[in-house]
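With one protein chain held back, the other chains of the complex are shown just where they sit.
This part shows chain A:
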């Protein structure tokens, strides 16, 4: 039997309420209310509790733990992801994977861990008036996150899915590296995306959140932050709605949390949406604009030998060969990684009408997948998307394509297909509505030169939503200062991926941890003064 720290904590009397079971409205008073329990909310909660402050955590998703994590997609997607892992941009061109559970994205991510790349920090300093976030200033905070979450280079040989990226890169003389992961005692199972069944992944769910709850913090799950309360230039708290057991419809029960300070950590779609619903001051209309996705292109390859892409650490090799082609603000760069392929995720991305679909699925154990995280937001022709509100107040991200993006998508697909053939693939299918299984690199290259890189034609995904509430010293282009404090409302702070002025250029969890650790200290100082 695997020890379950959540079940133990609940048995020991944690203050944790599943709001779907509440029948009466509640009003709470606290020092700080944190909206969201992912990378930002979790880290911030631990810092505040350690400093002695009373904290209430608000989470839209459910509290689940290792005993629930049965490694089944049919459980994980509806329970642990926003919109059952089917969240899409307005034109339905990009499928967005975002966590929605206690621990947020950290409960379901693939454990890939990178400090913010130095060219990204330099770009923010130069173009976005971000202060105190250069490489040297950030290093102690990243070190702290590494130590807290056991982040280290993965010592186990890559699974065949990742080994193919390494082999292809070696054949072509491209650079590649071994991944750093936030795991302790990992059994190399490969089900990180469905919640770690053995608590090896050092997510917020099993690290900072239990620490905060042990210190007396209160957690409300199945609770949606609806709007901020503020008077004049001071924020006063947040009004929340309890959701039903499925997390779909509000039950009608309201929870009002009054606090000395409010921290927004609901992610780069949720945080701007809450600001927009609340009508908080935003004289330069920045909330929800410049939202970035690391749009992901992907290619699947069929190998004669078994790949078994559903087993083993999902991401253990990456290549930054094409990440900074002409510096930070040249043509769009991309980071190459590998996705795990379980039956549902594979079935929904393999796009062949008729029996060809099942024929491809029947070869699942021989499929190798590759993905490219496209680095958006660094060039004037990559302004990102805009979070808007539907009539029911729910967020909808509009993410228009530009020729700059199309060029990056095409180059990234070509790069992946070339590597897959170099690694020994017999057939490669770049994910595009009109692509075919190609038998040679030359044939695939010719096809990719012609295929239109338009919405709902090229298949795009995103697992990293960033921006929409950017930090910086100049209120004309930033909504919060470099420490995450709102420029126009006192006692309102933002600590999640929405503060980034561009995308990161690598998987963002450690960027959020580092920035949050730094900014939570600033919040502690402000609360003490």
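The criterion applied here is as follows: a contact is a pair of C-beta atoms (placed from the backbone, for glycine too) under 8 Å apart; a residue touches a chain by one contact, two chains touch by 3 or more; residues count from 1.
Convention: contacts and distances are computed from a predicted model.
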item	value
Omitted chain (choose from "Serine protease", "Oligopeptide transport system permease protein AppC", "Peptide ABC transporter ATP-binding protein" or "Twin-arginine translocation pathway signal protein") - UniProt protein name	"Twin-arginine translocation pathway signal protein"
Full-complex contact with the absent chain, from A:281, A:383 or A:455	A:455
Selected residue (touches chain absent from view) among A:67, A:126 or A:152	A:67
Touching residue (missing chain; options A:155, A:353 or A:380)	A:353
Touch with the omitted chain, as defined above, among A:2, A:137, A:156 or A:442	A:2
Positions on chain A where the hidden chain makes contact	1-2, 4, 66-74, 77-78, 83-84, 86, 91-92, 189, 191, 197-198, 246-249, 306, 310, 342-344, 346-348, 351, 353-355, 357-359, 361-366, 390, 392, 394, 396, 433-434, 455-456
